[in-house]
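Here the complex is missing one protein chain, while the rest keep their positions.
Right, chain A next:
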Amino acid sequence: MTAGRKDPGHGAGDRRAAILAVLLAVQALCAVFFVGDVITDFGRVGLDLHTAFEALVALMLVAGVVLGGLEMRRTLERNQRAEAALSVASGAFVELIDSYFARWKLTPAESDVAMLALKGFDVAEIAGFRNAAQGTVRAQLARIYAKAGVSNRTQLVGLFVEELMGGRVHNAV
């Protein structure tokens, strides 16, 4: 039923994290270079203004890498939380649909057809999925609309959109 659905969260958030990781790697490389340079310079000429400043630069770079890392962890954790919330939300939405279907007393076959209709498949496609004649599917859809108290597919979808928006605009129209 969920064929072709993309796993959420594999998008922009992941790409941003990957770019951050590369940036951090380059920064870490620079930090290691500078720390090494400071140590050799210190061994060679001791603490003068130049090495002191270089040490400061190196320290700041290391601090930058650590802070960048902390920021990246926050980004990753936020992504993960959003992903979890989304999966809970989509699970809750399916539950909501099921509860409507139960309230309308749809038969298992009708529930299946109704779900496919909600997902946007047309009569021919639904008939193909279910190995049924198109006439059968049309009759099932008519019964679903009757049980749900709507007159067409758009209104059926509208019921759930309304629920999603959390408002009861139905009476106002």
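Keep in mind that, in the parts below, a contact is a pair of C-beta atoms (placed from the backbone, for glycine too) under 8 Å apart; a residue touches a chain by one contact, two chains touch by 3 or more; residues count from 1.
We take it that contacts and distances are computed from a predicted model.
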For this session: Quick one: find the hidden chain's UniProt protein name among "Cytochrome B", "Alpha-ketoacid dehydrogenase subunit beta", "DsbE family thiol:disulfide interchange protein" or "Putative sugar ABC transporter permease protein".
Result: "Cytochrome B"
Problem set entry | Touch with the omitted chain, as defined above, among A:Leu29, A:Ala52 or A:Ala85 | A:Leu29
Seminar exercise, completed: Among listed residues A:Gln80, A:Ser99 or A:Asn152, the absent chain is touched only by A:Gln80
Seminar exercise, completed: Residues of chain A touching the missing chain are 1-2, 7, 14, 17-18, 20-22, 24-25, 28-33, 36-37, 40, 65-66, 69-70, 72-73, 76-77, 80, 87, 91, 94-95, 98
